[in-house]
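The structure appears below as structure tokens.
Omission of a single protein chain aside, the complex is shown with its protein chains in their original locations.
A, B and C are the chain letters, set down in written order, and residue numbers restart from 1 in every chain.
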Amino acid sequence: MLIVMHHHATRAQIDQVIATVEELGYRAEPIPGSLRTAIGVLGNQGYVDDSTIRNLPGVRETIHVSKPYKMVSRDFHPEPSVVDVSGVRFGDGEKPVIIAGPCSIETEQQMLEAATQVKAAGAQMLRGGAFKPRTGPHTFQGLGVEGLKILQQAGRASGLPVVTEVMRIEQLDVICRYADMLQVGARNMQNFDLLKEVGKTEHPVLLKRGMSATIEEFLAAAEYIVAEGNKRVVLCERGIRTFEKATRNTLDLSVVPLIREMSHLPIIVDPSHATGKRSLVSVMSKAALVAGAHGLMIEVHPDPAKALCDGAQSLTGAGFAELMGEISGLLQYLGH
Amino acid sequence: MLIVMHHHATRAQIDQVIATVEELGYRAEPIPGSLRTAIGVLGNQGYVDDSTIRNLPGVRETIHVSKPYKMVSRDFHPEPSVVDVSGVRFGDGEKPVIIAGPCSIETEQQMLEAATQVKAAGAQMLRGGAFKPRTGPHTFQGLGVEGLKILQQAGRASGLPVVTEVMRIEQLDVICRYADMLQVGARNMQNFDLLKEVGKTEHPVLLKRGMSATIEEFLAAAEYIVAEGNKRVVLCERGIRTFEKATRNTLDLSVVPLIREMSHLPIIVDPSHATGKRSLVSVMSKAALVAGAHGLMIEVHPDPAKALCDGAQSLTGAGFAELMGEISGLLQYLGH
Amino acid sequence: MLIVMHHHATRAQIDQVIATVEELGYRAEPIPGSLRTAIGVLGNQGYVDDSTIRNLPGVRETIHVSKPYKMVSRDFHPEPSVVDVSGVRFGDGEKPVIIAGPCSIETEQQMLEAATQVKAAGAQMLRGGAFKPRTGPHTFQGLGVEGLKILQQAGRASGLPVVTEVMRIEQLDVICRYADMLQVGARNMQNFDLLKEVGKTEHPVLLKRGMSATIEEFLAAAEYIVAEGNKRVVLCERGIRTFEKATRNTLDLSVVPLIREMSHLPIIVDPSHATGKRSLVSVMSKAALVAGAHGLMIEVHPDPAKALCDGAQSLTGAGFAELMGEISGLLQYLGH
Partner (left out) sequence: MLIVMHHHATRAQIDQVIATVEELGYRAEPIPGSLRTAIGVLGNQGYVDDSTIRNLPGVRETIHVSKPYKMVSRDFHPEPSVVDVSGVRFGDGEKPVIIAGPCSIETEQQMLEAATQVKAAGAQMLRGGAFKPRTGPHTFQGLGVEGLKILQQAGRASGLPVVTEVMRIEQLDVICRYADMLQVGARNMQNFDLLKEVGKTEHPVLLKRGMSATIEEFLAAAEYIVAEGNKRVVLCERGIRTFEKATRNTLDLSVVPLIREMSHLPIIVDPSHATGKRSLVSVMSKAALVAGAHGLMIEVHPDPAKALCDGAQSLTGAGFAELMGEISGLLQYLGH
């Protein structure tokens, strides 16, 4: 950490900052400048909580050099990680993984039909929500455990591993029983207790970026899981909240190559939630693959017009098959 | 809901939209315009999930007239609510409630000292965190149940009701035993399962606005609690995340009069987390009261320079006493 | 426009709204719903300024169906436009145009070297700034007219048309003399007087999206130019300002297919300003082309480490040549 003193800070103020830093167990190294003094904080093994220092008299600002994560960073773990989900592999050197399926599990028939369609088109994993996070309490909240059973059945029938969202700790056991991969949704990205418990399971995890999470916070959330011993984390960019409302969220695609620089964890993209518009899903799927995504998560519904949730951003089975044809050519071009 | 058709939508497309609306159980009312046709959706009792309609051919956009909340809205419940917490009352016609105390409970001595200081200065409630949400896993995470006991003890010694944050459902029982009011933090504002369980308790709730939550989402989160039967919800504005980084968050003070128009629930302000800077806390506290806040939540630490968390935004006991002197004059001026 | 009345609006309030709408010269069409009444405003030929209506008693909100632009919209001009700049063509059916060159014109030698490098690598246009918008007044502000001459010279030597930014109306004459295309920068996207004057010239225009401009505002800015008679406008997405600071801006790539749906004007992408990081430029360039961009604008400097501006996001000549090799393969794959 670096402490920048005010232009007019007195010698006594500088000395007090140095004394406080040393009381906290670090070493303080003053760096005099032509306009002001800065003080380097050395000897810390990780992130320093600067709040005790920031408002000492004469301090203008504090600047962090260390980060709130370590195990997920490429700085400390240079080799890329590959995450295996029942034989499907996410990561460098692997063919990008296409996860597809409806937003929510509605009926046996709908799931089976969706699974058949996405399998036939070439998807490697099946998605479907049994527990749904909805803005208000007066809308469809998911089928619960009944839905999990339907999902497992559809996965088995189609031979696809399945991923589904966990919303509360008590659901972990049952979801681990029925699903191959746990999803932590955007709204729970900083539900730290859930992250910790997910980190204690042996299931691979799909961690979605929070609506207004910085990359630093996103990686720190992954660190919560990894720090508990579960290293099988796949990150997922799904759009961030900005002033622009013409799309549901703003797909922050630059995050893909950037996270590949900063972390060894695989990262995939969800163009359905990011854009919220069916007509943008295909083109942004291909852009995401070119940007280096290790996979995609795409909403597909046999009959989007009757979907109980997010129909506007769901592809039909036929639309998805068409996209998969285009993706297949693109992946060949990209050397997969 | 209103469905706006494209300028060039065909008669057949309009008819299909009407048929779909009626299939969903609503009544469709076409409104021809000079440039385009719109279709009103009537007969819905609440929020309509528009995703099935938004992407039908010829549809340009759908516009919601209903909201994802109802019980918390003033439209359906015009009289203001007063929330009582062990005798301390939040709401219209009541003197604004000042909640004060440290960010986190560190030691018996620290809490007792803080409680004595804030009580002496005139605070009506005591705060302190036993379970702390921290960006990364490698920093102080709170004392847990041990902290709750210290908090209760400090509250009893000073005669102040206490509020503390709940981060996971399993903590609810023990927190209800030790605390007078449950706090749901900003990062958990859309942890819907936590909201539902909090709604099943009989404890009053302090619900903080999520970092990037719209007012609509904020009220819908409160609706989750109220819909379970717990009507004693106090809202708390604590700053939103914007591009501006000179303050920790951007305090959205206009939300206070706006929520007072839209909802019957009391709303308070947390100037400490909103600004993140001690030097701004006092002045923004007073601005919040003038804006109509039903209370304030202020961080006070006997020795901020040694605080384990958020020292930079904490007032000292003396600083808080000075602020309370100013607040007392201001409240008198405001007629309380 | 649609006016939504409050749940408890009285008959008299509804009548007053209808009367006001009619006074403004429109037709009012009440639409009774189960919970509330809405009032359609018909007969308007364009955007209705709703501010006179929004706060009448009983009004809850007003909703726009018309947009603040018309001539640039695909609704009213379905065929795509192709913009020709001295023989280089932007638009559907054309090979994407690569514009390259340094952020600012520094010396004859630097420009000539840059022009030679980008031409050799396959760029079709040359960029360089003579008038530079800089956050503070104490940094390099560009070479001015001297720079324009250097730019023209480098363009002629390499056979590339040139584009450069205009910052004030008085510069228009001289820039039109030396450059083939006028650039309006992000900070001036709502400098409406500049837009109008640019619209009176016969030069093609590159209009960059403002830092926090919505798509609607972006298109309305283009409408200012087109409404004056200059139809040769190329739009440019260059990243928007969000809470995320890990990249210089957030590249909003979904805007490319979305604007292609909404407008007939060509749209290109500037990955250099959007990301601000050299290591992200190549990958995001390719993603932009896959997203449907009609071109790219890339910063290239012979010696980025000594650039007077934006060196961190500039490619070297060699780096650009490598990227052009990759782009060439990609364009072939995309069918260009």
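By definition in this document, a contact is a pair of C-beta atoms (placed from the backbone, for glycine too) under 8 Å apart; a residue touches a chain by one contact, two chains touch by 3 or more.
The structure displayed is predicted, hence computed values, not measured ones.
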| item | value |
| --- | --- |
| Contacts of the hidden chain among displayed chains | A, B, C |
| Touch criterion as defined above, residue of C:N191, C:S254 or C:S285 at the omitted chain | C:N191 |
| Touching the absent chain when the full complex is considered, from C:P30, C:P80 or C:G311 | C:G311 |
| Among C:M167, C:I215 or C:L258, the residue in touch with the chain that has been omitted | C:M167 |
| Sole residue of C:K70, C:K119, C:K208 or C:K286 that reaches the chain not shown, by the stated touch rule | C:K70 |
| Option touching the unshown chain, where B:E216, B:D303 or B:E322 are the choices | B:E216 |
| Chain A residues touching the omitted chain (full complex) | 2, 4, 6-8, 29, 31-36, 38, 40, 42-45, 63, 65-66, 75-76, 212, 241-243, 245 |
| Chain B residues touching the omitted chain (full complex) | 212, 214-216, 240, 242-247, 250-258, 261, 274-275, 277, 279-280, 283-284, 286-288, 290-292, 329-330, 333 |
| Contact set of chain C toward the excluded chain (per top definition) | 20, 46-47, 49-56, 67-70, 133-140, 167-170, 187-188, 190-194, 196, 211-212, 216-217, 220, 223-224, 227, 241, 277-279, 304-314 |
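Everything that follows uses one rule, which is that only the chains that are shown with their structure count from here on.
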| item | value |
| --- | --- |
| Most widely separated chain from chain C, with each centre as the mean of CA atoms | B |
| Separation of mean Cα positions, chain B and chain A [Å, integer] | 25 |
| Numbers and ranges of chain C residues touching at least 2 other chains | 212, 242-243, 245 |
